[in-house]
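Complex shown without one protein chain; remaining protein chains in place.
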Amino acid sequence: MAKICVLRMEGTNCEWETFLAFKRLKGDAEFVHIKQILKESEEERFLEDYACVIIPGGFSSGDYVRAGAIFASRLSKLKKEIIEFIEEDKLLGGICNGFQVLVELGVLPGIGEALSEEKKAVLTVNDSNLFECRPTLLRHVNGGKCIFTRRYTKDKIVIFPSAHAEGKLVFGGEDTLEKMIENDQIVFRYTDSKGDYAGYPWNPNGSTYNIAGICNERGNVFGLMPHPERVFYSYTHPDWTRNSMGVYGDGMPLFKSILDYIDG
Amino acid sequence: MEVEIKIKLKEGISDPEGKNTKKALRLLGFEDVLDVHTLKTFRIKLDDSDEGDSVEEAKEMCKKLLANPVIHDYEIKVKK
Amino acid sequence: MEVEIKIKLKEGISDPEGKNTKKALRLLGFEDVLDVHTLKTFRIKLDDSDEGDSVEEAKEMCKKLLANPVIHDYEIKVKK
Partner (left out) sequence: MNTLHLVSEVDLIGSDDDYLRRISEDMGLGLSVGELKIIEDYFKKRGRNPTDIELQSLAQAWSEHCCYKSSKTLLKRYILIDVPQNILMGEDAGILEFNDEYAYAVAFESHNHPSNIEPYGGAATGIGGIVRDVVCMGATPVALIDPLFFDPLKGIKSKFLLNGVVSGISDYGNRIGVPTISGMVYFDEDYVSNCLVNVGCVGIVKKSEIIRSRAKEGDLFILVGGRTGRDGIHGVTFASAELSEKSEEDRGAVQLGDPITKEPLIHACLEANERGLLDGMKDLGGGGLSCVIGEMALAGGCGAEIELENVPLKEEGLKPWEILVSESQERMMLSVDPKNLKEVLGIFEGWDLLATVIGKATKGRSLNIRYGKEKIYEIDLNFLVDGVRYNRIYEIKNKEEKIERFNEPRNYEEIFSSILSSPNIASKESIIRRYDHEVGGRTVLKPLQGEIGFSSHGDASVIKPLEDSYKGLAITSDINPSFMKINPYKGSLSAVDEVCRNLVSVGSLPHSLADCLNFGNPEKPLVMGYFHESVRALGEIARELGLPYSSGNVSFYNETPEGSIPPTPVILGVGIIEDIRRSITSDIKGRNPIYLIGETREELGGSEYLKIIGVSGVVPDVNIKVLKRSIEAILKEMARGNIASCHDISEGGIAVCLAEMCMGGNIGANIDLSLMGEMIANRRFANLKISDFQMRSDIKLFSESNTRWIVEVNKKREEEFVEDLKDQGLGCTYLGKAGGDGIRISDKKKGLINIPLDKIRDIWGKGLEKFLR
């Protein structure tokens, strides 16, 4: 079975529920500390041994300097390996803080090259200037490029809770957004309860084009601000006591999609 | 030796902290406040090396970590 | 007119942000980094008033909102 790496460092704090999401689906996940893949530790690990690397949520290095920046700068020592990993069409995903790391690392938006030296986007401070924890409604707008969300039909609306202070996606370059739309790289967008694109608080951070999640041009690098791992089962949905649903919550298919792909 | 690196938001990039601070100051009665911008400064003590180097080094720090060019400009000053 | 207010942690108050940034810089290979301190700057545009007043006003802002005298020192500069 293909191996999954849940990558963490000090301050990563959603690794347990992310790990469990894979375990519950019989995925072969393990925790790896950044020191291990940077060969700063005796128990070394190698990127190439994994079919999927997930960077979970949290506050890596306290989000000091900028959310995800320190984690990304440390990972950038492995640029070559990361580019290879992406070009071999393996999966690299980031949730919340992980998304911030992938953007700071230059693998998202990921247009034209697997990893760009210059950063092309940023997840910056929410318009409210506050950390906010609130349920968000997302429309799956991807036409099929994103490998991580293949189990969601197009236009399906899901509930994933958000909890972040820096989630406002801003692109550098005039035409980045257009290209992303053209390339089918937009994956999730915030909506209101009627399914319309609305302002705050439905879009909790002021993100460009109401974007909550994107993938790279190849569809194998994916970042998302809200937390699918927190709604793996229905009973952690924010409204499960009033809108009855089955055993699984809206987040489960995301992890299932990953396993579909890596386990063939 | 010390380098001081100022990281500030580019023209046109919204500054929620500045905006909120402005609102709070005005509510507190500072009604002549027209605008507030925030910036972050890193004061970095370096082991003795010459000036030329340390500016270059500070630039590298910005590129690799301290700034994101999509939204940030930076200024570097060296103090002995 | 603009006042620039710098807020920094007092000597002896530990600065987790500085500490973590230092660690990150050193791991990135900037091994000559001995110490990092962070400070926050507010650039505040004021409606025209005279200099004397605006320093006082800035002090008031620090006291009421921007700083906590228990842990922070501040510097005020006025630019025309």
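Letters A, B and C mark the chains as written, and numbering starts fresh at 1 in each.
By our rule, a contact is a pair of C-beta atoms (placed from the backbone, for glycine too) under 8 Å apart; a residue touches a chain by one contact, two chains touch by 3 or more.
Computed from a prediction, not measured in an experiment: that's the story for all the values here.
Screening A:F131, A:Y209 or A:Y248 against the full complex identifies A:F131 as the residue touching the chain left out. Looking at chain A, the residues touching the absent chain are 10-11, 13-14, 16-17, 20, 33, 35, 41, 43, 57-59, 61-64, 130-135, 137, 159, 161, 163, 192-193, 201-202, 227, 229-230, 232, 235-236, 238-239, 241-242. Interface residues of chain C with the unshown chain, by the touch rule above, are 9-10, 12-16, 19-20, 64-65, 68-71.
Simple rule for what comes next: only the chains that are shown with their structure count from here on.
As a whole-number value, the distance joining the C-alpha centres of chain A and chain C reads 34 Å.
The geometric centre of chain A is 29 Å away from that of chain B, both derived from CA atoms. Computed centre separation for the pair chain B/chain C is 10 angstrom, with centres defined by C-alpha atoms. Counting partner chains per residue, chain A shows two or more touched chains at residues 65, 70, 73. Residues of chain C in contact with two or more other chains: 21, 24, 28.
Chain B makes touch with chain A in their complex at residues 13-14, 16-17, 19-20, 64-66, 68-71. Listed in rising order, the residues of chain C touching chain B in the complex are 6, 18, 21, 24-25, 28, 30, 32-47, 49, 57, 60-61, 64-66. Residues 16-17, 20-21, 23-24, 27-28 of chain C are the ones that touch chain A when the two sit in their complex.
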